[in-house]
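Structure in structure tokens, see below.
Coming up: chain A.
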Amino acid sequence: MSGILNSSIGRKFAMALSALFLMIFLLQHFAINLMSVFSADTFNEVSHFMGTNWLIQFVMQPILMFGVLFHFIMGFVLEIRNRKARHISYAKNNGAANSTWMSRNMIYSGLFILIFLIIHFLDFWFPEINTKYIIGDMSGMHDGEFRYFHELQEKFVPIWRVALYCIGFVFLALHLLHGFNSAFQSVGANNKYTKGLKGFGKAYAILIPLGFIVIALFHHFNH
Partner candidate 1 sequence: MALDSKIPEGPIADKWTNYKNNINLVNPANKRNIDVIVVGTGLAGGSASATLAELGYNVKAFCFQDSPRRAHSIAAQGGINAAKNYQGDGDSTYRLFYDTVKGGDYRSREANVYRLAEVSANIIDQCVAQGVPFAREYGGYLDNRSFGGVLVSRTFYAAGQTGQQLLLGAYSAMNRQIGRGKIKMYNRHEMLDVVVVDGKARGIITRNLITGEIERHSAHAVVLGTGGYGNVFFLSTNAMGSNVTAAWKAHKRGAYFANPCYTQIHPTCIPVSGDHQSKLTLMSESLRNDGRIWVPKRKEDVEAIRSGKLKPKELKEEDRDYYLERRYPAFGNLVPRDVASRAAKERCDAGFGVNATGEAVFLDFASAIQRYGKEQALIHHLDVNDAALVKKLGQEVVKNKYGNLFQMYEKIVDQDPYNTPMMIYPAVHYTMGGIWVDYNLMTTVPGLYCIGEANFSDHGANRLGASALMQGLADGYFVLPYTIGDYLSNDIRTGPISTDSKEFEEAEKGVRDQINHLINNKGTHTVDHFHKKLGKIMWNKVGMARNVQGLTEAIKEIKELRAEFWKDVKVPGTNEEFNDELAKAGRVADYLELGELFAKDALHREESCGGHFREDAVELDGEQKGEAKRDDENFAYVAAWEYKGEPSDAVLHKEDLEFKDIELKQRSYK
Partner candidate 2 sequence: MNLTLKIWRQKNAKDKGGLVDYKVNDVSPDMSFLEMLDVLNEDLINKDEEPVAFDHDCREGICGMCSLYINGEAHGPDRGVTTCQLHMRMFKDGDTIYIEPFRAAAFPVIKDLIVDRTSFDRIQHAGGFISVNTSGNTIDANAIPINKHDADTAFDAATCIGCGACVASCKNSSAMLFVSAKVSQFALLPQGKIEATDRVLNMVKQMDDEGFGNCTNTGACEVECPKGISLENIARMNREYLKASLKG
């Protein structure tokens, strides 16, 4: 097992594992966000639990951070290595004839997602960390009630931010349209038992980002 990350297949396997992990996280994130549409109270309770439970905060959160960072760094490393594998590019290359735009531009969709994530962190994660661990307010309360739902609504007031989120999720969808099945292919799950996987992957790649967009729009218009 040692040195597996030194091999091409090892690296793509690691890339796929981090992707699968992030896709599960995404599902969970979506589920919580969805609650905000149906019940502010439930959303507040779950948010408070997630934000204060030590297992989530001190075990899961670092793992997630590591997963995100690993996926990005490895993505860049692979991109650089792959560019080195061809010194002279073609004068004419018809990539569209044999592959999807998404599959050929993962690095760019990934970069946009990275930019989006930075904004997202600035919007939610840093204020959250600031409140909880720097100011030291672990109560989750503001003016006598849970602050989470309220903060969420506030964020989606400016139209520019909503637009930015929508664009970010469109790129996420493009990334997932290739990434979902690519991850399964990388871990070797492409054979007669996985026939339904491709359709499921497509559905996941479109419906989840679309859901995030709908939620953002919902809060923008229901404020």
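One rule holds for everything that comes next: contacts are C-beta pairs under 8 Å (C-beta built on N, C-alpha and C of every residue); 3 or more make two chains touch, one makes a residue touch a chain; residues count from 1.
How were these picked? Simply put, all candidates are chains of the complex that A comes from, given by their letters.
Predicted model only: the values in this text are computed from it and were never measured.
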Touch-positive candidate for chain A in this complex, from 1 or 2: 2
Of all residues in chain A, those that touch candidate 2 in their complex: 1, 4, 7-13, 78, 81-82, 84-95, 97-100, 103-104, 106, 178, 181-182, 185-191
